[in-house]
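Apart from one protein chain that is not included, each protein chain of the complex appears where it belongs.
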Amino acid sequence: MFDKEKLEQLKKSHEEWENTVNTKVIAKRPERKKEFETSSGIKVKRAYTPVDVENLDYGRDLSNPGDYPYTRGVQPTMYRGKFWTMRQYAGFATAEESNKRYKYLLEQGQTGLSVAFDLPTQIGYDSDQALSEGEVGKVGVAIDSLKDMEILFDGIPLDKVSTSMTINAPASVLLAMYIAVAEKQGVAPNQLSGTIQNDILKEYIARGTYIFPVEPSMRLITNIFEYCSESVPKWNTISISGYHIREAGSTAAQEVAFTLADGIAYVEAAVKAGLDVDEFGPRLSFFFNSHNEILEEVAKFRAARRLWAKIMKDRFNAKDPRSMMLRFHTQTAGCTLTAQQPDNNVVRVAMQTLAAVLGGTQSLHTNSRDEALALPTEDSVRIALRTQQIVAYESGVTETVDPLAGSYYIESLTDQIEQKAMNYLDKIDELGGAAKAIDRGYIQKEIQDSAYKYQKEIEAGDRIVVGVNKFQVEESAPKGLLKVDPKVGELQKQKLVELRRTRDNVKVNAALEALKNSAKGDDNLMPLILQAVKEYATLGEICGVLREVFGEYQQSIVL
Amino acid sequence: MDRPIRVVVAKPGLDGHDRGAKVVARALRDAGMEVIYTGLRQTPEQIVETAIQEDADCVAMSILSGAHNHLFPKVVNLLKEKGIDDVLIVGGGVIPEDDIPGLIEAGVAGIFTPGTPTSVTIDFIRNNIKRK
Partner (left out) sequence: MDIKAGLLKKDKRAAARLISMMENGESEAVQIIKECYGMTGHARIIGITGAPGVGKSTVTDKLAKQLRKEGKQIGIIAVDPTSPFTGGAILGDRVRMTDLNTDPGVFIRSMGTRGALGGLSKAVHGAVKILDIFGMDYIFIETVGVGQSEIDIVKLADTVIMVMVPGLGDDIQAIKAGIMEIGDIFAVNKSDRDGADRTAAEIEAMLDFNRSEEYRPPVLNIIARDNGGIEELIRLVEEHWEYENKSGSYKKKKSNRLKAEVMDIFRDSIMRTVHSMSENTNIINELIQKVMDKQLDPYSAADRLMDEFTENQRHKF
């Protein structure tokens, strides 16, 4: 991109400048540290120049917004057309309570729903099962059957909102419930839009809400791809998630690497099952974390887009440009929130929001200031949403597409993160793919090493967290935190008793039996799950039948 | 004391966020302790059995799901029922300040919330284990 001769001159003069600084300036005004580096261990130079991007080819490496390799964004106009979807992850206690919170958020100007389920729901247990004790309604809403789902979306028109559901191992069951609720509202499946997370590999790696072993899990995922491409075409069938990998302690480059490695595994599984890559490719979506180091984060999002486009084009021979576009949801980094001086978190979240927006996210959840302490209160959730609105309407960063492109530093970082991610992908290929690498504990170990290093840096004072290891104050306990009523468990249990009394148990059993038989073969299980759901079989019953046939995943631990 | 302190590090309940537990496990190891790591989804019964068979000096549990008020006391009580009074019990995770006095009262000796340096946890265990 630059004139060779001029570049040579520049190189020389920059070297001279560096020498002068090293010999003269530093002596008088030493720098704060000997070495500067990003979270991913990329050395940060004193200043970046055209020399650092001398091999950059605009057409090949960046291109225009909306063009391959989509480094600058997946749409030509980005936020000049429409802002990102502001989508706050919410849900707690019972379906009734969560329904109220959703209506509140929609009134406040939120443009999409994002459902948080409680842990028993995420792991396929009913509220009355022994392992659910103490967990019902805690980190999200408890859903035991279609009955709860009907209440959850009561009065919310499913043809008008898009809904994201953080559900993985039992994703097919919750999707089936959503389709069934829509039908009762008179909304056809092909009018539904939204996302299920449906990303089991990162559950094995980082989040822990797995149920079944790898193979049947991959089958369920592929079944969903196939079913939705025919019947629910506007649905994002998976949200391949780096968010939790980052929360578990990975670096930015590892986040890209391991997320895309999982992505590759899903595409391979679907292709192996006989699906055409362009049939399901456009419905794959991603989910990333937005952490504190703004510039590295922006580079991360750009690198991920470019790398995925190349993978889909070159490795999987995708033809449809939409298959090559990495569209993603972002959540600000929960692990950066401090329990100390919680109001400071508002500032952190604002920076992280800025990073996500400068990185070209399609939708965003901003964390609330009190989440290191408990579930967020309504006030905190409103501030978090307002943060997005302020960045959208007041900051001006939305007026042009990919405003940081061409920054020597950003482009250099983008290249280096991509390179680091590719190195990991090579290593994972060597190990036989993401599933095998997880089985060996390789990915987990890499993340844990980063997490432990991070913690040690904080404890040694090499890394400052404001309010935690510097600038501390004496604080009194925060007041007014949200508490989930411990009676929720009892309430759900009563609902289950009532349900089992009133439904047609003969039909329920027949539907479960049919599901069990098909699970043993290789039919697409989606229609059978939908049937069972409609007969009001519970989530625990459906997953129970599948547990019998598939068995359960055994964790790999390498510490 | 010239024997290593034995600590069971456990994740009770269904919560799968084990970053904290794993960081603490490594830190305890690096402090010269023997860490028996149980993995995810442990019931209180399983944790207590592990503590018994491993003759642990300490049980360290981590919960981020909000189920601590239910699960921590359950482990304490099960140990009591079995007449075990020489095992130190500590907990960590996202635990609201308001809940801490109740947990201490129930018999959890120490609660460590996010941002606690591992050295604080290590020192607490060293200074409070009940067997020398």
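Per-chain residue numbering starts at 1, and chain names A and B are given in the order in which the chains are listed.
Quick note on the criterion: a contact is a pair of C-beta atoms (placed from the backbone, for glycine too) under 8 Å apart; a residue touches a chain by one contact, two chains touch by 3 or more.
Small disclaimer: the values here were computed from a predicted structure and weren't measured.
A.B. asks: Given that one chain is not shown, which residue among B:Q42, B:S65 or B:T121 touches it?
C.D. replies: Considering the complete complex, B:Q42 is the one touching the chain left out.
A.B. asks: Given the full complex, what residues of chain A touch the hidden partner chain?
C.D. replies: Interface with the chain not displayed, on the chain A side: 213, 440-441, 551, 554-555, 557-559.
A.B. asks: By the contact criterion defined above, which parts of chain B meet the unshown chain? Give residue numbers in ascending order.
C.D. replies: Answer for chain B: residues 3-4, 6, 25-26, 28-39, 41-43, 45-46, 49-50, 52-55, 82, 84 touch the chain left out.
We adopt the following convention: only the chains that are shown with their structure count from here on.
A.B. asks: Centroid from C-alpha atoms only, then distance chain A to chain B, rounded to Å. What do you get?
C.D. replies: Between these chains, centre-to-centre, one finds 30 Å.
A.B. asks: Where on chain B does chain A make contact in their complex?
C.D. replies: My answer: residues 13-19, 22-23, 25-27, 37, 39-41, 43, 65-67, 69-71, 74, 94, 96-98, 113-115, 117-119.
A.B. asks: In the complex formed with chain B, which residues of chain A make contact?
C.D. replies: 119-120, 122-123, 125, 130-135, 138-139, 203, 207-210, 247-249, 335, 337-340, 371-375, 448, 451-452, 455, 458-459, 465, 468-469, 477-478, 481, 483-484, 486, 555, 557, 559
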